[in-house]
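For reference, the structure is listed below as structure tokens.
Note that one protein chain of the assembly has been removed; the remaining protein chains are unaltered in position.
Chain naming follows the written order as A, B and C, and within any one chain the residues start at number 1.
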Amino acid sequence: MNVIQCEKLSKKFGRLHALQDITCTINGEKIIGVIGRNGAGKSTLLTIIAGFLKPTNGYCQVFNENPFNNIQAAANSILIDDQLSFSDYLSLEEILKMGADFYPNWQNELAYRLLHYANIDLSVKHQQLSKGQMATFNLVYGLVSRCALTILDEPMNGMDEAIRTDFYRAILKEYIAFPRTILIASHHLQEMESILEEILLIDEGTVVTHASVDELKEQLIALSGPSDRMKSLLSETDVYAQQIVGGVSTAIVDASKLFITEEMLRTKGITKSALTASEICRYLTNHKGSDIDAIFD
Amino acid sequence: MHIHLDSTTPIYIQIAEWLQHEIIANRLQADEKVYSQYQLAELFNINPATAGKGLTILLEEQLLYKKRGLGMFVATDAKDRILSKRRNEILTKMAQEIVLEAQRLLVSDEELLALIQKTQEELK
Amino acid sequence: MTNATVLLLSLLITILLLTLVFFIVRKVSNKTKNFWTLKRLSIGITAYIAVGLFALLYLSLFANSSIQVLSKSELKKIEKNIEPIQKYDQEYNSSFLTDNYKKKTWEFDFLGGTLPVTINNGNEDSSLNIRHLYNDNIPAGKAIVSYYQFPAIIDGIDISDKIPLPNVYMSQNQLWIEALSRHEVNYHRIKASIGILDFNREEDFDDDYPSSIFYLSSNFIVIETPNGTDIEDSQGVIQYLR
Partner (left out) sequence: MQSLTNMSFKTIIKKQVKWKAKLYSSALSSLIILQVIFGALLFSSGSGSSGHGRGNLNVQFSIYSLDTFLFITVFWAFITAILFTTKAYRMDDLSIISSRTSSAIANILVLILYSFFAVLIMLASYYIQILGLMLMEKDTFIIDKLLISPSIFILCICSICLFSAIGLLFGYCFQGPSIIKIASIVLLAIGIISPIIFPESVNLQPFIQLPDLMLSGFYIIVSILCFTLCIWIADKSEVSRK
């Protein structure tokens, strides 16, 4: 069964095209990173999947049902973002009690342990928490609810470095303990890359690529070598970025369009190196003329 | 060992290499049960699927074998095969790189051989 | 401006006032949010309802008002009783002046064969019904002034006790009768129903049973003098009864 299936999904807010022709399928229990720049449409996509918004065109299905205003979809999915709010009259402890009442797979003890670890006092109220604490609490709330589809939109915003590392590990451990589909939207791919299985890269409201992390990492490579030798090579492939420093040029190219053996490269004195996933995402979503240096020229 | 995220080598290959290393170092004996993908995931803080991919590589090379419902075990001749493979593949590749680098740095063949001999003596 | 617009405007002003108070209350309650936990809130609300229930219980057990609201049948009876008064009065028949209704009597001595009477109505709204009666049993030089109060009922309440008695006195061999200045009585009536509805529905069926019985001649001041003694009524407001 497909967990999420989007077909030619688009969403307009007035004149703004937030999403255009999103087609993607997510199946199985995976941790998937939804990556994109600010305003790429990540949050809009996630809120549509969570059933908060209605697509303007196309359709979106979650667990083979239209999630919009659907109570079964709501019972099996949870969206955690910085807008998550709770009544002013509830202490954190009571919030956990409420969560336990609603979500059948709720892990109350785990919540207590995680919050204790994060040094969050359970007797305070949600809006009294600091930004980082609130993000931590929200993430814990999302994790212990153990919904089949857990959507985390920028879950680590405001958390400090140490707690971020801890909670990426917490997400992983919770996932291993209770496999489910976890969507994590973030622009900090670097720090969560290792726990992801797939990456859904979104830019300007469309899906740029949807691949496993390893596949993504093989999409682009960096070549560097003497400029004259590079020139002929680069004409055959798509170049994403190029920099020439003192006769040595470095270029980011599409690996799938590079038909040349490693020996050939070596004899030409060109070295090949891999890029990190976050670098690849950056290059894939680089728009023409979006080079910051160009502005200062 | 630590997984290097920013290393040019993909994580699953690093996992496969680590397991091979453990076999060579006798920390994983023949016919011993190896880590499951979940154990590896927790150990290295990586996605279980990635860890599984690392195991699959070894499985495909028949360095591991699967017992249904029990998990994966180290093949009897795993250590020998790894060692011979390393000799063949890795060493050849490294030699190639050394030679290429030597050419680039205009080091003569004699000088290169002497350097290798000298390094061997030092590390003995 | 029509009546409806006035009503609409006053309603609007009331609603504005209410809104203002409502939001002030909310602001204040937001400030004390930390004290008002859910538990304390529910305790507070329950306690308030309980106090209300206690008030009701206390009222229904111990509230005995000294003033009774007359029932329809009682009203009917009273109406029947006092209806003839007007008729008798017009026929100069004094037989309606029974002792039951006599509230106060003054006795005065005076000199001479005539008694001058001066009546001071105070203001124009109050009119005193003053009657003159010859009484053989009174010795000469004496006059008896009696105040009779017949039932006066407004909205089912007998207010005859509240009607102020006039000031009656002799001065310089002259009888003075002075109405007291305007007098106000306040009642607090408890009606556990919806007033607007009652008010709009009332006119339909209450015609047969008036809840108010209040005739202009509900009280009389009767001056009794011995036979042969005349009354000097310069204002011409005194009627004679047989």
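Just so it is clear, contacts are C-beta pairs under 8 Å (C-beta built on N, C-alpha and C of every residue); 3 or more make two chains touch, one makes a residue touch a chain.
For clarity, every value in this text was computed on a predicted model and none was experimentally measured.
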item	value
Visible contact partners (per top-of-document touch definition) of the missing chain	A, C
Identified contact with the non-displayed chain, of C:N100, C:S181 or C:S234	C:S181
Among A:M1, A:A162 or A:V245, the residue in touch with the chain that has been omitted	A:M1
Listed residues A:S87, A:N108, A:S130 or A:Q243, member touching the removed chain	A:S87
Touch residues of chain C, complete complex, unshown partner	2-5, 8, 14-15, 18-19, 21-22, 25-26, 29, 36, 38, 41-42, 44-45, 48-49, 51-53, 55-56, 58-60, 63, 65-67, 69, 122-123, 125-127, 152, 154-157, 159, 162-164, 179-201, 204, 212, 214
Chain not shown, touching residues in chain A	1, 28-29, 47, 51-54, 63, 69-72, 74-76, 79, 83-87, 89-90, 98-99, 101-105, 141, 147-148, 178-180
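The rule we apply is simple: only the chains that are shown with their structure count from here on.
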item	value
Topology of the chain contact graph, where touching chains are joined (line, ring, star, complete, other)	line
By mean Cα position, the chain sitting nearest the middle	A
Farthest chain (mean CA position) relative to chain B	C
Gap in Å, rounded to a whole number, between the CA centres of chain B and chain A	31
Centre-of-Cα separation between chain C and chain A, whole angstrom	84
Averaged-CA centre spacing for the pair chain C and chain B, given as whole angstrom	111
Sequence positions of chain C contacting 2 or more other chains	none
Set of chain A residues in contact with two or more other chains	none
Residue numbers on chain B that touch chain A, as the complex places them	3, 5-6, 8-12, 38, 41-42, 44-50, 53, 96, 100, 104
Footprint of chain C on chain A - complex, ascending	88-90, 94, 125
Contacting residues of chain A [partner chain B, same complex]	30-31, 168-169, 172-173, 175-176, 190, 193-197, 212-214, 217-218, 266, 269, 273-274, 276
